[in-house]
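Written below as structure tokens is the structure these notes are about.
A single protein chain has been omitted; all remaining protein chains appear in their positions.
As written, the chain order gives the labels A and B, with residue 1 at the start of each chain.
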Amino acid sequence: MKDKGKIIAGVAIFAALVSFPFWYNTGTAKPAPELILAPEAKAAVTCILPKDQMAKEHMQLLDGWRNSVVREGQRVYVAEDGKKYDMSLSNTCLECHTNKADFCDKCHDYAAVNPYCWDCHVNPKEK
Amino acid sequence: MLEKALSGSRNYWLWIAGLMAVIAVAFMGYLQQWEFGLGVTGMSRDVSWGFYIAQFTFLVGVAAGGVMLVLPYYLHDYKAFGRITILGEFLAVAAVVMCLLFILADLGQPKRAMNVIFNATPYSMLFWDALVLNGYLLLNIVIGWKLLEAERNAVPAPKWIKYLIYLSIPWAFGIHTVTAFLYCGLPGRGYWLTAILAPRFLASAFAAGPSFLILLCFIVRKVTKFDPGTKAMQTLMKIITYALIANVFFLLCEIFTVFYSQIPEHMDHLKYLFFGHGDKVALVPWMWTSMFLMLSAIVLLVIPKIRNNEKYMPFICIMVFVGTWIDKGMGMIAGGFVPNAMHTYHEYTPTPLEILITVGVYATGLLVVTILYKIATQIKEEVNA
Partner (left out) sequence: MKESRRSFLKIAGVSALGVTAASNAHAIGEYFIPSEQAIKDQKVSTADRWGMVIDTRKLTHELNEKIAKSCHLNHNVPTLENKNHEIKWIWEEHYEHAFTQQPNEFQAEETAHAPILTLCNHCDNPPCVQACPTKATFQREDGIVLMDFHRCIGCRFCMAACPYGSRSFNFRDPRDAMEDGKPTNPEFPTRTKGVVEKCNFCAERLAVGKDPYCVEASEGALVFGDLSDENSEIRKVLKENYTIRRKASLGTGPSVFYIV
């Protein structure tokens, strides 16, 4: 074990590098952003699913929507209460949630996720 | 065994550093492509595959070429190849690595590459190509590594390795056959729509692969104390002779069928490649250079005195390698798209950035070859000492 020193130094450097993001960001945690509802959303009162469920699972739901629309050609979503919605991110979700920057982007930025939805789907209300 | 790659002469490190520098520059070029999209290349709506896919096709051949060492040794007990089969296996590893990198470089959405596995589609030839290439890579890494380890420890290789080797032989033919199937099953592309494509690919592979191996053998002989053996190289030259003749023969078969039947959709691609169309002549000098190199190489190769003379070997090998490279790496893919589906002529020339990225992938391949050959030759030096 004549290389003991080198190995320990190497492991130490490796550990330091790998944990860099953790200690670099220590103590800088910011509170989660408040969701701001657009007037249109407030007026609608209910979303297609309960609020906390939407917050947690909207991505799976949208994944389901896109498969249903593109691959199955079924474009209408029937909610629990029987109400029907066009399965469309731009034309249904953003119809109420007109404030994409406040409603979508803020939280996505906070969680450091970069959904590629917006590469193609537009916010029709965006000026 | 990897530690053998970590100690070397000054020249060894200079070479590695040089390759790394090229890779770094090319990687910055790739970042530009990543940002902007494939629009940085010379590809177009009409010629939708270009230099990357052509290099990929050629290198699948180089990878398959290694089997020309493995097959005679393991199936015919040809002893002279015994000491260098490892060079063929490690060359295959580097070539397949380059193939995969070229495919990645060619994807419009490289982040989604795994979709080929998640949405496995057995009727798509690309799915099979991904499968056989990765399989071949794995086979050669395991086989090469285990054989070398056994040699270093002076013990017989594990028994199961033999079955993997037997499997790798048809597999080598398989990778290039499937690669040809990518093209020759497409209904509207007359240049590729021919059953001779897979045999032609294999023939050119068994000329190009061994030529590159011989060139590598000369380098190995120069920079290490390991001698691959004159006899082995002479036999490889003989294999190249047959393969190159077969390649040109298959090409002539294609030319006969196409020009005797005179069906325009098949004929016009070859006409464009060798004679151009009006002022569209970008590939004409290249194609004739390729023909000249291959034909004159055949003349030299069939004369045993020249073929077996180590003084001429490198030159002949360069001729074969460059000749087959132009044929496949330049003419084969672009030629299939000109004229296009509307029978209009839209030419393709790679952009400097495209060429830079291509050079970067080749440098990566050379780096892999260097490291693997360094390990292999050093172990052989030690065993021989």
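The rule is short, and it goes like this: contacts are C-beta pairs under 8 Å (C-beta built on N, C-alpha and C of every residue); 3 or more make two chains touch, one makes a residue touch a chain.
Nothing here was measured: the structure is a model prediction, and the numbers come from that model.
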Contact partner of the left-out chain, one of B:A113, B:L167 or B:L252: B:A113
Chain A, residues in touch with the chain not shown (by the definition above): 49-50, 52-53, 57, 60-61, 63-68, 70-80, 84, 87, 90-91, 116, 119-124, 126
Absent chain, residues of chain B that touch it: 36-39, 41-46, 48-49, 103, 106-110, 112-113, 115-116, 118-119, 121, 123-127, 130, 182-183, 186-189, 264-265, 336-337, 340-344
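The criterion applied here is as follows: only the chains that are shown with their structure count from here on.
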Inter-chain centre distance, chain A versus chain B - centres from mean C-alpha coordinates, in Å: 44
